[in-house]
Structure formats: C-alpha cells, structure tokens
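The complex is shown incomplete by one protein chain, all other protein chains being positioned as in the whole.
Order as written gives the chain letters A and B; numbering starts at 1 within each chain.
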C-alpha cells in the first residue's frame, strides 16, 4: 500500500471565499502515483470546509446567502462562543458544508461524475489556513 | 490491496425520491471478495445524496418536509443558480444530506449498527443518474 500526504495553503483576503481546488487535487494524485484507492481532502481548520458541488458562480452566491440565513454572522453576541472571538457562525456554517470529502481513485484519476468539483470554503479568512490531502492505495 | 468499483444507476419518476440501496451495496461487497477495508458510496451527481439513516417511511416524509423548509424549491427566482435551471434547491438539500458515506467492512460484511441502512436520495430526478461504489481492502 502506498500513501501520499500534502498540505494546501490558502490566504483568503476576505472573511468568506469559495476556492476551486480540483486542479490541485489532480496534481497531488499524479504526484502520488496511486492508481486505485481513496483520496481524503479535509479542512485542517474548524472554521473552513471542503465540499463537492457545482463550479457555478450563481450557486456559490446562493450558498453565501443560504448559510447566512441558517447561521447568521451577526449579531455576534447571539453565540456563547463569541466571548473573545467573532467566528461562531463560521463553525456552524462549516458544519452544514462538511469538513471533508472522500473521493474514489480509479485508473489514476479522481472518479468523478460529470459535474463534480472540489472546493475549499473559507468561512473565517484573512489569515493563512490549510487543507490536507491524503491518498492511500496502490 | 484489492479494489472494487461499480456504478449504480437510477431513474426516479419524480423530482424527489428516497431509494433504499443497502441490498445492492451488500451485493457489491460480495462481488468484491473484500473482507476487511472501507466501502465508499457517493452520489456522482451534485443534486443527489447518499446517506445513512433509518428505513422508516415516516422519517422519510419528515425529511421531505424538513428539507423543503430549510431550502425551498420555489419560488425558483430566489436563487442566482436558477438562470437556465430550476434545481438550486436540490444542490442545497444535497448539502444538508451529504454526498457520500464511508462504511467499515469487517469479516466480509458492512459493519453496521442495528438500524443503519444506506439510501440514495434523488433531489432532481426524472432522468438517469448514478451512484458510485468503491471498496478497498483485502
């Protein structure tokens, strides 16, 4: 069994940003030399998400509005977590979006349906943060 | 390490439908011959979900009503994604339900608790769509 590990670093200039990372994950898979196995991609921070959906800007703005309705950023004092911080909403939004994805690796490719793409969703940005890529297989 | 791959095809006659697929996943596992490992089952489309919960029709109708409250289908023009399409709600509902499940394989069986069952949740049907089964192990 082979294994491969890489950290992907991000610095979003604003609080929230959706970043398309499929090309970087494909590059990791090529580097790994793994042909059959599983590829885990997860946020290493608890106020960010890695998710799979459509690479379509309208949908991405829908996510923004929808998450803000389900877990509003403000007023900050509605959350017990916001004693010294202001990012409780980011923890909740990431819970909706998910921490991680697991993708099948087949014949050396990400085994994706026609519109699947991987995104890093920064929910509390303006600083350096990471996602982890771990691939195991043969 | 062995690996196994299969696509499961669905054609739901209506927009939304919950389809019980545990027997099909068990059949895949038998075909694979894998005794110890991990089994990934994921929707290959971004308006469908694979999830694990109870095989109980009351709960399934609760899901329908609950998802419609959290991410209503209509009015279609509330979503930026719905320029040429009408399925933004399906992308959001699938986000709540999740894209994939990972199940332990132990002694050649899905290593499930007493009530766990796997479902494909079609959220934008009336056409052919797929889920992927990938099993790795020995």
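Keep this in mind: a contact is a pair of C-beta atoms (placed from the backbone, for glycine too) under 8 Å apart; a residue touches a chain by one contact, two chains touch by 3 or more.
Here the structure is a predicted model, which is why all the values come from computation and not from measurement.
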Residue of B:12, B:28, B:46 or B:97 in touch with the missing chain, whole complex considered: B:97
Full-complex contact with the absent chain, from A:28, A:88 or A:105: A:88
Residue numbers in chain A that touch the chain omitted from display: 1, 3, 5, 38, 40, 42-46, 70-71, 79-83, 88, 91-92, 94-96, 98-100, 102, 130, 132, 134, 136
Residues of chain B (touch criterion as defined above) contacting the omitted chain: 1, 36-38, 51-54, 56-59, 61-63, 66, 70, 96-98, 101-104, 106, 111-116, 136-138
